[in-house]
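Missing here: one protein chain of the complex. Every other protein chain is in place.
So, subunit A:
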Amino acid sequence: MTPQQSPYSLDFAAERELGLFVRNQLNAGTAQLDVPVTERLFAARQAALAGLPTQAGELSLASVGRSGWSWLEERLRPLAMAFGLVLVLLAGNQTLSLQHIESQEDIDSALLSDELPIDAYLDRGFQSWLADSSRQ
């Protein structure tokens, strides 16, 4: 403030005085806050501090490495899941086709050894094969 007195500076002094008065009153008020309120405030502060990203005592290099690794992990997780899914599908497909081949094997071997099971005559494919082969 300039030393010369103007209406504004007088006003400012009065404002400042009022500000100090209000400040003292309000500070007296906050000193008498209810215990549940101060407990909630304390809990809020603890919660905020618990949310700090790094705990004291961790080495910076180690934490950088760890955070880099966790970043990589986060990025790789969807890829790994997709890869796993593809593996499961391939394996399922493989076992299904193996089962199919096995079931065909029985009929084929029976045909070759000329011990046709009764089921073979019920098979429409067998009928047409029979007709085909007898025509040749």
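The working rule: contacts are C-beta pairs under 8 Å (C-beta built on N, C-alpha and C of every residue); 3 or more make two chains touch, one makes a residue touch a chain; residues count from 1.
Just so we're on the same page, contacts and distances are computed from a predicted model.
Participant: Looking only at the UniProt record of the hidden chain, which name from "Branched-chain amino acid transporter AzlD", "XRE family transcriptional regulator", "Transport permease protein" or "RNA polymerase sigma factor" is the right one?
Facilitator: "RNA polymerase sigma factor"
Participant: Out of A:Glu17, A:Glu73 or A:Glu105, which touches the unshown chain?
Facilitator: Only one listed residue reaches the unshown chain, and that is A:Glu17.
Participant: If the hidden chain were put back, which of A:Ala48, A:Leu79 or A:Leu112 would touch it?
Facilitator: From the options A:Ala48, A:Leu79 or A:Leu112, the contact with the absent chain belongs to A:Ala48.
Participant: Applying the definition given at the start, please give the residues of subunit A touching the unseen chain.
Facilitator: Residues in contact with the chain left out: 11, 14-23, 25-30, 33, 37-38, 40-41, 44-45, 47-49, 51-60.
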